[in-house]
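Just below is one structure, and these are the notes that go with it.
Heads up, one of the protein chains got dropped from this complex, but the rest are sitting where they should.
Now for subunit A:
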Amino acid sequence: MSTPHPNRDPSALFSGPLAWTEDLTVRFGSRTVLDRVNVAVEPGEVVTLIGPNGAGKTTLVRAVLGLVAPDGGRVLRRPNLRIGYMPQRLSVDQTLPLTVRRFLALWRPVTTDRVAAALEEAGVTRLADSAVQTISGGEMQRVLLARALLGEPDLLVLDEPDQAVDVHGQAELFNRIAQVRLRRGCGVLLVSHDLHTVMARTDRVICLNAHVCCSGRPEDVSRHPEYHALFGGHARDLAVYVHHHDHAHAGDGKVVHDHDGDCCHG
């Protein structure tokens, strides 16, 4: 088992968020995928991005990771912030003979002891000598968690785990991530469709539909029309605190303002 890492990091001396965006705007061609988005992840906080398909969740995550360049606004991180990224899927070409153990050692120089510890923390020690092409989607998710942990991340970033992973496996993965967060004190930014699995284990929910529709604590139960519009029946027993209840969505997802033009949202 690995030891806790309280304040092990020089960046912990900084206060404020680990990573944040300022009016982040991303366009693909003429389509505005992200429209002046402001989000932040604080140390030790689990932030969940939800929103319908095409809402820009993955694009937002990729921008925070530095994989997508902003067309407007900025993405900012603490100096020397270490990000552990778990992509939604990873398939390794059949032609490449690669065991799980070896896969974990590709990303930085690591000792076999540290690889073993990461495998144990992610609960996949038994897979160490399996070929990466032979393990299941759920097992790969945990291997990717182990990989991310080897980088001693300050911020863990997960894209929407693959649909191939069953609900039970999903829940178990999130439990592990919750444990990791408690043990290591890292922030978590995750993208999800599956509200039920995620809501109970998250500190803050950001509801995204190109712009930030609403955000807040999942336990601050309220009924937000936009949230319901986006998620329909699924939203019934889960609701989100609302702080921007001053616009509505037209049929095409565009924001229709019902107030004067002094708002700061989309």
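We adopt the following convention: a residue touches a chain if its C-beta (ideal position, glycine included) is under 8 Å from a C-beta of that chain, and two chains touch if they have at least 3 such contacts; residues count from 1.
Heads up, the rule we're going with is that contacts and distances are computed from a predicted model.
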Would you mind picking the UniProt name of the chain not drawn here, from "Sulfur carrier protein ThiS", "High-affinity zinc uptake system membrane protein ZnuB", "Heptaprenyl diphosphate synthase component II" or "Cytochrome bd ubiquinol oxidase subunit II"?
-> "High-affinity zinc uptake system membrane protein ZnuB"
Which of A:33, A:83, A:190 or A:207 sits in contact with the chain that's absent?
-> A:83
Listed in rising order, the subunit A residues that touch the chain left out are 65-67, 83, 85, 87, 90, 92-93, 95-99, 102-103, 105-109, 147, 151
